[in-house]
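Here the complex is missing one protein chain, while the rest keep their positions.
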Amino acid sequence: DPIRIGTEGAYRPWNFVNEKGELDGFEIELAKNLCQRLNSECTFIQNSWDGLLPGLDAGRYDVLFSGFAMTASRTETAGMAGPYAILAMTFYTVADSPLASADAEGVVSFDRDPKAAEEAIQKMRTLLTGHTVGVSASGLSARFVESYFDGSADLKRYRRLDEIDIDVSSGRVAAGLTQLSYATDMIARTKDVSYKLIGPAFEGGMLGQGVGALVAKGNSDLQQKFQTVIDEAIKDGTIRELSEKWFSSDMTPVR
Amino acid sequence: MNNEMPVVRVEGLEKSFGALKVLKGISLEARQGDVISILGRSGSGKSTFLRCLNLLERPDTGAISIAGHEAAFPEKPGSGKLSHRAMERLRASTGMVFQSFNLWSHKTALENIIEAPVHVLGRPKAECVEEARRLLARVGLADRADYYPMHLSGGQQQRVAIARALAMRPKVMLFDEPTSALDPELVGEVLQVMRGLAQEGMTMLVVTHEIAFARDVSTRIVFFSEGQVEVDGSPHEVFSAPPSESFRKFLSNHA
Amino acid sequence: MNNEMPVVRVEGLEKSFGALKVLKGISLEARQGDVISILGRSGSGKSTFLRCLNLLERPDTGAISIAGHEAAFPEKPGSGKLSHRAMERLRASTGMVFQSFNLWSHKTALENIIEAPVHVLGRPKAECVEEARRLLARVGLADRADYYPMHLSGGQQQRVAIARALAMRPKVMLFDEPTSALDPELVGEVLQVMRGLAQEGMTMLVVTHEIAFARDVSTRIVFFSEGQVEVDGSPHEVFSAPPSESFRKFLSNHA
Amino acid sequence: MDFSPLWEGVWGGLMLRAAAMTLIVAFLAFLLGQVIGLGLTLARLSGVGLLARAAETYTMVVRGVPELLIIYLIFFGGSSTLGWFASWFGHQGYIEVSPLLTGVVAIGMICGAYSSEVIRGAILAVPVGQVEAAISFGMSRLLRARRIVGPQALRYALPGLGNIWLTTIKETSLISVVGLVEIMRQATVAGASLRQPFTFYIVAAAIYMVLTGGSVLIIGRAERRFGRGSMAAGA
Partner (left out) sequence: MEFYTYVLVELAKGLPLTLQIVGFSLVCSFALGLCLALAHHYGPVWAQMLVRGYLAIFRGLPLLIQIYVIYFGLAQFAVVRGSILWPILREPFWCAVIAISACAGAYASEIFRGGLLSVSSKDIDAARAFGMSRLLMLRRIVLPLTLHQALPAYGNEIIYLVKMSAVASIITLPEVTARAFTIVTETFRVFEVLAIAGAIYLAINFIAAFAVRCVEKALEPSPPRN
């Protein structure tokens, strides 16, 4: 039997449907590559986000490649293989916002350079004081803001990342917090609004180990297999290559 | 049918609405060709009695037999229980003209008349239409065949209701004030129709307030008072020498 | 009010339903205290005439004046147009008893009666309730005050409808077959009530099929035939020597 | 706003195909819903206590719970149940229930619950006297339902059923969770791909307007057709 891979197909540049109507993106190419390494056939099944997790539970998919961040509570309820990319979060706003004075900086990691990260957080706290920040409703970024910006910034939670963009541009929120990979692609492709990144991108710590594949609970065999080939792909540079192609930067997880 | 056998036999019929006892033990027999006029004050239970005969109201106690179909109340659980089929057969062999006509508002006069013959008795439609037109002509409404009830005058609706009941060629006809909305000329005509029916051997129970009508057409007069049969006799007997005080009072207002 | 001035004046009233011309130019006058019985075959336009007086049907042409309120048809655009206010005033000064009673099904007998006096005339509710109970008693329904129409017998409904119209203390009463569902005894009582009203100076137009009633109560008889007034005269005149052939024929069926 | 991807790329065709999917699922679900709704109504008016209670509970629960939950239950619950049965016969693993079938059944069950309320109200609105007239002519329940109560109830029910049909068309967007590509899902995918979320929502809106607008015309015609002889007061 082929391995059934579930993906949302609406999360550029990780997984999406391209101009030809075919699935494409970082995770799609990676998954194909991994399947080759496993010597298995793979079929991709697209589904709306709401149907992915129940589908995995019910056995409709063997594995999900759909931008899932690896956190402690998730690894508890499901098996995860990876990470195959870091998960870096960055703030962004529009050019005519008062916050726009701050410039974009590189990635800082809570794991590798806690001190620099701490300083960066302090700087952002001052900048965001009294403002509202839009975050994804998936818990991770919200909890990040809650724990580091408590008493400084207010939160608004959105279902989809592109909805944060819209409210940043309308001024309902002063800034958004989003994934670096998503933001760079979005800024590059948006014509009528000029968004810009502010401050550094954060990685590690409570943001988790990165993005990984979600395997049905109890299927530790498959989880093991994917873990092995992902490690291989990191080692031989495949992931770096794909990352640079899709994200224009190296998002290879460092272990 | 044996002329000696009663076509309608009612015994000890009782009916209450809540605490209000409307019928307090009515017994009555009608032979083939009988025309029984039922008189009584407004609210004395005449309509309720006719409705019980048709099982539109379920009597509390008593026995009913119409054209060989029997029903006894209270129903005994098990074998004594009246089947729907039995009730329908009983009803199909009686025709009813309601006090408030109750024409079907979504059907034209003609459609109202052919409805039951075609669909209950399964007679051929063409034949029924022909008969319906004849009946409509007989009640003076040939040109109103395609009118909906709401576009008919009161008297016209009443005549359609009479034609509708006749079209079923029932064994027993139940009329609830069949001439209340008719002018004297039409009353005369309807009376003529009923005389004809009586001669053809139809059995009729007629609730009416028209003393003249009762005197001229009926073979027997029944006077209801407080839910009981107070007077029962031939027109000649009861009108020339009213056998009860309240009946005399009832008649006294009639010129 | 001047006894010489007509309370009701109708001139050249015409009304068609589609191609069917129902009223073909009716003219009529009634002075205060007049009781005019309107006779006519079923379908001759009697109900339509009453409904036109009340402006429930809009006449095609003609002029109506009731208790000082005027309406002329066809309405002239602009100043000649009848305002809603004017129509309401005209209607509030007439009382109407419908052929099919038209009681409001969501209100009890008592509520039906007090509805218009309280809400149209703005009389105090307590006073209206008291009067309503008196009226109900007068038509023999003191114990039915809290019944909904669907739980009343035909004659009971009709009496509530009469009480409802009386409660408005109108200048002019329009009765459409007010005794059709009543037994002779009640007919006598209602007749008594109407005599009383006539003595108090109420003007009444009564559509009826009861020749006896028309002869005994009315000051004038009007006979409709094919949408026109064919006979108009005192009861004595018209009954002793019917002035037209069709009227004679109409009467011939009455014992 | 740039609509060129509609005719220049694959998106126009994909949107049309999604519209067809929406229409098919909505139509089948509505039909099923009417059958279920009628059954529920009959059960509720049957006078058989247990039957009436069961129907009432069904109506309450299915209407009361978010639609998404019902779809989850039927699709994923359904295949789990099937899988559990199959394991008795030695079959292992996941059994796929056709997403189309699930979608139709799930939406149809919801639609049925709503319809039964509308149908019940309409049946009760038929004047009692006319029903009695039918009874007095010896019409059986079925005949009465078909010839007298049905046609009259239909005209009271049409506005409500019209509402339900329109809702069904739109509720069909929920079935994207079982993997069917209907209008909203296709719009999301296309919008995300081109980073033009609004453009495709507007296209979706236009398609919905065509579907529902056409429906409204047909419903209006049906209302006039069944309104004959109605006692309704005019303006």
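A, B, C and D label the chains in the order they appear, each numbered from 1.
Following the convention adopted for this analysis, contacts are C-beta pairs under 8 Å (C-beta built on N, C-alpha and C of every residue); 3 or more make two chains touch, one makes a residue touch a chain.
Keep in mind that this is a model prediction, so the values were computed, not measured.
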Of C:Y147, C:F223 or C:F250, the one touching the omitted chain in the full complex: C:Y147
Contacting the left-out chain in the complete assembly, out of C:A71, C:M96 or C:I162: C:M96
On chain A, residues whose C-beta touches the chain left out of the figure: 53-54, 57, 71, 73-74, 77-78, 134, 137-140, 142, 156-159, 163, 166-167, 169-172, 214
Residues of chain C (touch criterion as defined above) contacting the omitted chain: 51, 54-56, 84-85, 88-96, 98, 100, 102-106, 115-116, 119-120, 143-144, 146-148, 150-151, 168
Residues belonging to chain D that touch the chain removed from view: 60-61, 63-69, 72, 76, 114, 117-118, 120-121, 124-125, 155-160, 162-163, 166-167, 170, 173, 184, 198, 201, 204-205, 208-209, 211-213, 216, 227, 230-235
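Criterion: only the chains that are shown with their structure count from here on.
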Contact-graph distance - origin chain C, target chain D: 2
Centre-to-centre distance between chain C and chain B (centres being mean Cα positions), rounded to whole Å: 30
Distance between chain centroids, defined by C-alpha means - chain A, chain D (Å): 38
Pairs of chains, among all present, that meet the touch criterion: A-D, B-C, B-D
Partner chain C, residues of chain B touching it in the complex: 17, 39-43, 47-48, 99-100, 140, 151, 153-156, 159, 176-177, 180-189, 209, 211-212, 216, 249-255
Residue ranges of chain B in contact with chain D within the complex: 51, 54, 56, 84-85, 88-96, 98, 100-108, 115-116, 119-120, 148-150, 168
List of chain D residues in touch with chain B within their complex: 127, 129-130, 132-141, 143, 147-148, 151-152, 155, 226, 228-231
